[in-house]
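A single protein chain has been omitted; all remaining protein chains appear in their positions.
As written, the chains take the letters A, B and C, and residue 1 is the first residue of each chain.
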């Protein structure tokens, strides 16, 4: 079993993640984790914070000489802004918590529900943790998982398919091509024309002091048949992936393959017919409406997931809120924020998917070293071929 | 912590569920569980199996004299069809497994991926468990959870908002009204006109030997503020609900509140402004675009979830498949099936939501007897009022 | 991951267990499960209930044609006594719960703490679940696990090393020999002389209306090196085994290998020196003071665990207690009971150990079918040989 915890407040000293359950012997490239952290910070439409932070991972446990040990891995990311917030966010009793106190909860955020639940009257004590800054730790975890999956040639990427009213017209089905084109676009969009329009939309929103959400797609290729399971609801791969994606800050919907379009079509136009390729000794489908998952299991096709991100709730032209003490109507608190963070969310989406696929791989193939697991994996591929 | 397991094959002796972690002292009405089982079996567009089975729950542990004991609860539902399948599905070594053997995997089902994963050459050994018949056990579990939640006045219902291309036009926001109207419609649709058109679509699909999916909505009302949490991804209420809903057979997408429509709008038109009602001493929102969940927590508004069900994959005019032995192309296996099961899936959706909300309630309020938990709950409501 | 739930009250309709997570393709012999159930019911010193019940397992899910399907397995054991208790234990509101009501909690039982915790005024609602009858379900689960482990030649047995003041003098180290001799003794004791004295002690206790506890040992042989792990506390094999054993009703202590004797010796007389057998290409130890577990991992030697069972708390000459209503002192309630159940507890101990070892095997070797898992296992053995 693989699991991880993250900790850290947005303006605290650092974010920390501990990952427990990866096999020994996985080559880990620290620079590649940093590359993913940078990808999360990029994207047209980001605000000032991204200029302050330049996230770099510190590895302090579980990796030695470039390889995992099988023991828990500690990843930390320092918050550069900490120096400015130390006196406010300090763990010590003398922290000046009255400074930067927040009493006007922001609509669309955890502020009010969190303040009530945890009985806090300074909403900063909520928003510091609910902040999407936490996703930096998840991207670091996901980057380690991606290096693990890369050993099995699993490839994960993402692209943005909608921002505001702008959707891409044509989709590309080649996953490496998607990755290449998305990386070149300031909004992770594979379509040049849509990229331009999305950027214009973001400019417009910014001018209006408003914000924009959108839809991103995560794809995972070279997935062996049979990750996840139909036998028990908690094992279903699509359910697990949905759990992970929906847990990302600001995500309000998730779909697999055709997703909501399934409701429009007759069954005969939804299901992917099965064929056999005698040359390569494998079953295949000509279509992939299922998004690579049938019966809660990977079916050998690319996994295709989409998630919708709501617009950033922190608006420069703030919405109505109330002061939690006086109960009078006030504009919501302003925290420094972005206009659109869908490209960043897509990168977080990749990380979450990498984690869930890693769980499913470990569950299926066992093994305590990468070499043992790889042997189990390859022998299973041979079994599949002979099926 | 609350958890449950279900077991049982579609044509096995029975379905069984064990629920562990409910407090003592919850009044349980067996007839009401049966009412939910009947609701799952109803709906325009169901096939022959529903006429054979008339599901009734048997309670054999955890409930005494009409009240839960705090100990694990066993719920069983006998399969009436078992007598016809006994010789095929028996656990004994002399089962005639060659009879009714399935070697043509059905597109859209677990058959092929499951057969390969579990190394089974009779796909019946997969499809018997992946079958949506398993959801009868989940509905029984959910019915118990609903009786638990009813003690806290939590109310859960569902309605169908789309079948095939037919969508309802106007939504109703009163949850009790939704429940009433949905229950009266053969397709659980609150809109008479849409009901009629949906039934026509189903008739059409049936005539064509085809099938239809759709979208259902689950709503939960009177939810206290602060279920779930923003502090750790696995605790987020929307993520948990999405995990549960996506684990239902044939579900390909889940959304909360505005869901995918969030991508269309500016932020100023998405987030629910916060106001204070001095008369009732409570915070409120004039809109509920968030679907009752912000920052991974319930915010006091109705929880609104939608899920899309793909069309039933078992078609009377079967899709192309291959024989797993000869690898030659054959039509997919036919199992007796429905044309449209979206209304039934909505009932399953309610059950899954009831379970997840029960988990969140137990997590927040603790307590080993309903009276203890109720006391904790009421004192929290008083705390919320004074916030 | 493997897990299971049990449900059922002592005089309820039946005990039920669901096991989730075993691979497909394990041959399951129902008669062998029944054999273990009978072993649990045997032993010198048992009371009347054992004559009423003659436990037989019913399998209603997860096994087909003699083999596991990979889907959850349902095991039920009917309570023959149910007919006499139906009106008292029924789940229906009309149960005559005033009949056989218990208000005098028995010292040494869950009665009082349970009554207070769950806010129950009829202690029957506690004792029916806390009863050691529940262990019948665990023995059934363990019997399935043992058949799974048997595929890997893992062999588990138990013997009684102490009852009352009587301890065996000489221990036998051959696990098969232990199994053979224990099975022949009415108290599962490998020493004829001690057997006789233990039976005399039991007779004496019975005559005095008293009861006796004792110590049993569980041994597991042919365990591959490396089950469990040192990397995280929850993965440690000895910790997991201790968790399981201590959860058995009436167990008050657990030890591994030398156990408490470790405190008496210098380190140089405790640790097992390491040697290499060039002929068989394996590391070995000449002693096994560690009881087969070092650093939270199996080290290839037999696993040796001991647990102490307190005397049955239900005495024919009852201890002082109080009436929970009047608070006046009364003799504790009498439920039909045994004089000594250590041999039965040993059988339950085997079951619990079988479950934990199965978890550890699945965790290490993965695989969804026995053939896949076996292949992974054998390749690992080859890896170990080459280490």
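Criterion: a residue touches a chain if its C-beta (ideal position, glycine included) is under 8 Å from a C-beta of that chain, and two chains touch if they have at least 3 such contacts.
A quick note: this is a predicted structure, and the numbers were derived from the prediction, not measured.
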Touch partners, limited to displayed chains, of the chain removed from view: A, B, C
Would you mind spotting which of C:89, C:143 or C:315 touches the chain that isn't drawn? C:315
One chain is left out of this view; which of A:37, A:89 or A:212 touches it in the full complex? A:89
Among C:294, C:350 or C:368, the residue in touch with the chain that has been omitted: C:294
Positions on chain A contacted by the hidden chain, ascending: 3-9, 12-18, 20, 23-25, 28, 30, 59-66, 69-74, 89-95, 97, 117-120, 125, 128-129, 368-369, 371-372
Hidden partner chain, residues of chain B it touches: 1, 20-21, 69-72, 226, 229, 231-232, 362-368, 372, 375-376, 379-380, 383
Across the whole complex, list the residues on chain C that are touched by the chain not included here. 5-6, 105, 107-117, 119, 126, 129-130, 138, 162-165, 205, 208, 210-215, 225-226, 229-234, 236, 238-249, 251-260, 262-268, 270-276, 278, 283, 285, 290-291, 294-300, 308-313, 315, 317, 319-322, 324, 327-329, 332, 364, 383-384, 387
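Everything that follows uses one rule, which is that only the chains that are shown with their structure count from here on.
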Can you name the chain whose C-alpha mean lies closest to the mean of all the C-alpha atoms? B
Rounded to a whole Å, what is the gap between the Cα centroids of chain A and chain C? 44
Based only on mean CA positions, could you tell me how far chain A sits from chain B in angstrom? 26
Contacts with two or more other chains occur in chain B at residues 5-6, 117, 119, 129
